[in-house]
Each structure stands twice: as structure tokens, then as C-alpha cells.
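All protein chains but one are shown at their positions in the complex.
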Amino acid sequence: MAQFEETGPRTPVNEPTRVDKVHPRAKLGKSIRVILIVIMTFIMLFPVIVMVMTAFKTRVDIITPPPKVLFRPSLEGFLYLLTDRALLTPANLAAAQANPGSLSFWQKLALANGQQITGVSHYVARLKNSVIIAGSSTILSVILGLFAAYAFSRFKIAGKDDLLFFILSTRMLPGVVVTIPLFLLYKLLGWNDTYAGMIILYTVFNLSFSVWLLKGFIDEIPVEYEEAALVDGYTRLQAFFRIVLPQAVNGIAATTVFCLIFAWNEYAFALMLTSDNARTAPPSIATMLGSGGLEWSAIAAGSLGFLIPVVIVTFVLRDYLLRGVTFGAVRK
Amino acid sequence: MSTIELRQVEKKFGDLHAVKPLDLTIQDGEFVVLLGPSGCGKTTTLRMISGLEAVSGGTIWLDGRNVTWLHPSARDIAFVFQFYALYPHLTAWRNIAFPLQAQGESPENVKKRVNEVAKLLRIEHLLNARPGQLSGGDQQRVALARALVRRPAAYLMDEPLGALDADFRETMRSEIKRLHVLQHATTVYVTHDQIEAMAMGDRIVVMSEAAIQQIGTPAQVYYDPANLFVARFIGSPGMNLIAGKYADGIVQMAGLDNRYPVPLEWQSALKKGLDGGSEVIIGFRPEAAQINDQGKLIGKVYASEMQGSSAVLHLTINENDIFHIRTDRLISYPIDTLVHFDIDPQMVRFFNPKTEAAIKPEVAQ
Partner (left out) sequence: MSHVELSHITKTYPGVTALDDISFDVKDGEFFVLLGPTGAGKTTTLRVIAGLEKQDKGSVLFDGKAVDNFNPSDRDVALVFQQYSLYPTMSVYDNLAFPLRSPLRHTSAEEIRKKVEETAEILHISHLLKRKTAHLSGGEMQRVSIGRAIVRSPRVFLMDEPLSNLDAKLREALRIELQHLQKTQGSTTLFVTHDQIEALTMADRIAVLNQGRILQVGTPEDIYDRPATTFIAQLVGSPRINLYKARREDGTISINASEVHVPASHGNNLPADFLVGIRPENIKPDLKGEFSGRLVLTEPLGVETILHIQSGQSEFIGLVPGITTYRIGDAMKFNVAFEHVHYFGLNGDRLQS
């Protein structure tokens, strides 16, 4: 009987091997396309590259025209971002300069500008707020979205299509339109400038997206799997945790990343609905003031630092993301 | 004239040899079937002929032209897919007309040809429906019509009956063959179902594990399989193959003390073919055995299948081998009964277990 077994599943081919794609002359076309892509990538990433360079430039280098491509890197920007400083009196300045050994790297850096570190800047607290608010709202919207998506996918619900459309329609609204009513509402409820207020807001905004995305993924998981489990003696909930969840991991990862990106980068509501206590990083970064106007190096440093966590998360989850984003594979 | 020639054509995916270098010539007007289990390379070979897959080596010739690197659209072939590949937003009529319109044919010509082909396949009444409204069989007819309407040099069909219900497959099988008898167009047909291959093919190319096992007419692959794979694969059920040891004109089979006296005409061929070894495999088709109380061979009943007007009895002589005998339906054999039988000496075959190749009979003097 083993004679007629298929010789195992073939390794799937990711690139098409059609004649015109694999032709010896096609290789040249491919190289040209690759070069074009590299150029386009460079153009699109240009602002990011400038930002990264600015984060490591000294104030002087930033302001003097023409902009410098080659420069001596400095961590000044991060200093301005993360610390509060005060001007040293001439006496203290002399004393500090006489005793360089006792100073840390950062203190030396501040000294170079005649300043002394007085403490951690409020930015750090804002960053912490961002983490808490974005993280919590992402977790909440994914979990709630998962259960709602499962219900929409598997159960008969009266008016299901209408409900789904209604959920989708909330995304058709630009968020800014509701800022004023929300502001007044929050004021009334006393939710202004609170963690809870912001978390609830971001969760609600992300929920529509997460329900739709997750429903798509769960629809792709054949119902037969759960039915087999039911017949075998499992309850629906057990079938959900043991069967649906492991297979929805790609979808959950993709949804998490998208929700996180929205909540993390959100600017308008954070600006309007928070002032000090629950203020997140984005509004803070844009308004960093220094002695001569906007502190560009701090802003760039802040942007860079803010960008990095999301990049890391996306990179770690990239396999899941890729599988998740290409859902909709053709089934018989 | 539309002959197709494959010279040392091969296909590799990375290190995986999907098709080992093969040579094949398909004559003008011939219906050739590429037959084999899933993963044997038959579909890949078909796709290389069409241009949907590029070859990793070798050349493909259509009518004496080297088309190895020609785009599929330039090869003058029509491809019929297993899952119809009809455009769901177009009516059947427009699906069929599509290839002609793409070639820039005049509207009157298009109309004429579409109606011709619809009449041929008896789908005139379906022309205004969308594929979604049609049954699987009707959709496949529309897909066939779309291929036929262009009158290409060759038709390439990739398991077109695979998605259909069993009884519909039978009807479509004879329809496709009828069309071929009528039009005599060069056709390359891929399937894993050897019944389809036998019923339809002028010649069958039996493939397994990326290589050709045998090329022959239905009679050749059925009565003279070149190796163990072809012997088992062709016929339902396939040829019975029992291992044993050959000495002095008798094959001793493992289990149930079966001794098979080798017909005289085979004895010298066996001596030569086994090349000194003693291991041999006896092959015989289910209809070549007769159940007979005086039969020299014994088997134990494993299962029995009623197949309509006849039955097939499945017997074992040891743990590993099951073989099958055609019998009269009217007698029933419970499991584990012992049954005696004989093998028709005209229909017995022998194979060398080491090379797996058939032992050639001596040509009669």
C-alpha cells in the first residue's frame, strides 16, 4: 500500500517559476528592478535618516547651514530629552571643572554647556504613560475583539451583518471630528487626564479594527475542527482555547501589532484630553523647548527612542505578521 | 501538424528533483496521458509544456519550433484546469468568447465559433448563466468549450475530471474521448486515475517519483508492465505480486506453503533474467486466477468486494501481501476461509525483485 503514497508534501515554491520570470534574460530586468527599489526605499526613508542623524548632532551642527552630512556624533540630544538641567554659577562651575573624576558621563556632558543635571525630565514619566496606556488598551482590544470576533464568526446572531457594518462604520469617521464632544464628555465624567480615560478611549477606537481583522482570521479556521472536538466531548470554551486559539495566533499577532501602532502613535486625543498626569509621549516630544526655541536634537532623540519599541515588536513578530497579513488563501 | 517533443526536460526546485530528465514525443493528433500518483511530476511536466513553469534543463519543441523560453500565450496551446478557472463575473458565453476576443477575432466569427463549440458540448442552454449558477460538470464543460474554441495546436488538460462526482466523471470521460475522435487534436492529459488513462489514452506515460516508468498503449502497460510499479498501478485492482524463491522450475512462496510450477516457456527466461539469483516475484492479474477446489495455490480470505456484476476476493498468504481474485458474485466467502486457485499460464508474468523490472519472455522460435 505504501507504494502509492504521495512522495510527501512538496516544499512550497514562493516565487513563480513561469517562463518569462525565470528566463536567463529576465535576470537583468530583475537587477534593474532591485536597484530601483533600493533608490525608492532610500527616498522614502530619507526623513527617518535625517531624524536619526539629528538625534546625534550637537545644537550647533543642527542650526548652522548648510546641513552637515558628516559630523561628530554627540549624545546631547538625549541629555536634553531625559534630564532637567540648571545653569551653574561660576563658582560651582569652576569647582566642577577642577574635579572631573567624580563626574559621570552625563554630568560631564552637561558641564560642557555650563549646566548641571538637576533631575530626570518629565519626558520619562510621559514615556511610562505611553507604555501603560498603549499596552493596556492593546491587550484589552485584542482580548475583547477576539471573543467578539469568535461570536460573530461562529454563532447565529440576529442582525449580524448590520452589527458588523455598524462596527466597521465607526472607522469611517476621522477621529478629530469627535474630539470636542469627547472633551466635554470627559470633563463631565471627570475622566480628563486620567489613565482610565485614555485606555478606554484607545480600546474603543481599536475594537472595531480588531473585531473585523480577527473575524477574518477566525473565519479561515474550519469549523470542522471545533465540531470534531465537540463530538469528542469538549465544551465550546475548551474547544476555543485548545483549537481555535493556537491556530489564530498569526491573526492575533497581526492585530496586536496594528492596535499597538495606533495607540502608541496617537497624538490628537492625547494632546486634547491630557495635560500632565496622563500625558503620553507624542504630544510631549513635539513641544520640547530649549533656550533658543525648539530643541531639535531632543525632539529627534525623542522620536527615535519612541520609534524603536514598535520596530522591535514588529520585527520580533514578523513571521506571524507575514502569515497573518496574507490570510485569505484559496481553499477548494 | 502539431507534434510535441520533450528532449531531456527536467525540473528542479532548489535541490528537489521534481522531474528527472525525460524524453517524450507526442505525435500529431495523439491523445497522450501522463499518469501517476500525486507528487510524481506529471503536472509539473504538463506545466513545463505550457510554459507556466520554466524548465531547469532540456528543450521543448512544438511542431519543430524550439519553444522552451516562449511565453505561454505564444505557444498556441489551450490549458484546461482541474478547478475550471472560469471568470465568475462573466456569463458562460463571454467566458468562452474571451480567448477569441483576446486574439482580436471579428464579432461575427466569435459568435459563430462560440455557438459551434456550445453545440458540440451540448451547453447551448447554459450560455447566459454565470459559472456560480452552474453545477461542477457544467462548469467543466464550459471550461472545455473555452479551450476548444481557439482550435490551438494542442490541448493540455490537468486532471479536469478530478473535482466531479464519480458518475459524472464517467460521462465526461467518454465525452472527451468522443471529442478527440471527432477532432483528432493533439492532447496531453494528466491524471492520477488509471481508469481514465486506460479508457482515453492512445498512449500512457506512467510516471512515479519524478521519472517515467513506462510509455505504452493501454494494452502494453496492462499486459506487459515494464516494472513492479506499473504492474501495481495499472488495473483496478492492480496486478497481484507475490514474492518467492525459484529453483528447479518451482517458485516457493512465503507462507501457506504455496508451490507454483513455472510454465515451461518461462523457465529459460527466468534463469537468464534472474541472473543466478533465486528471488523472484510472480505477477498475475485478478482475472487471470481461477478459484478451483483442485487449485495448486492457497490463500486466506481478508475481505471481499461486491462490484456490481462480479466480485473481487482479497486473499492473503502471509502478513504482508494481499492479492485479489475476480470471482462470481453469487458465492460468498467469509473472512479467514481458505481458498484454492490456479493462475492462467498465458497471463502470468515474472519480475526481478532487485531491479524491479519485468523479466522478458523468450521469443517463441
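So that you can tell them apart, the chains are marked A and B in the order they are listed, and the count of residues begins at 1 in each.
Everything that follows uses one rule, which is that a contact is a pair of C-beta atoms (placed from the backbone, for glycine too) under 8 Å apart; a residue touches a chain by one contact, two chains touch by 3 or more.
In this text the structure is predicted, and so the values were computed from the model without any measurement.
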Taking the entire complex into account, which one of A:Pro47, A:Pro66, A:Gly101 or A:Gly233 touches the absent chain?
A:Gly233
Kindly state which of the options B:Arg130, B:Arg326 or B:His340 is in contact with the chain not pictured.
B:Arg326
Looking at the full complex, which residue from B:Asp193, B:Asp321 or B:Glu356 touches the chain that isn't shown here?
B:Asp193
For the full complex, which residue in B:Ser38, B:Thr91, B:Gln267 or B:Asn318 touches the chain that was left out?
B:Ser38
Mind listing the chain B residues that contact the chain we can't see here?
37-39, 136, 165-167, 170-171, 173-174, 177-178, 181, 192-195, 198-200, 218-219, 222-223, 233-238, 285-287, 302-303, 305-309, 312, 314, 322, 326, 329, 335
For the chain that got dropped from the picture, name the residues of chain A it touches.
1, 4-9, 222, 224-225, 227-235, 238, 243, 246-247
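Methods note: only the chains that are shown with their structure count from here on.
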Just curious, how far off is chain B from chain A if you go by their C-alpha centres, in Å?
56
The answer for chain A against chain B in the complex is residues 3-8, 10-11, 13, 17-24, 332
Under the stated contact criterion, what part of chain B meets chain A in this complex?
13-14, 16, 18, 37-40, 51-54, 69-72, 83, 163, 209, 229, 232-233
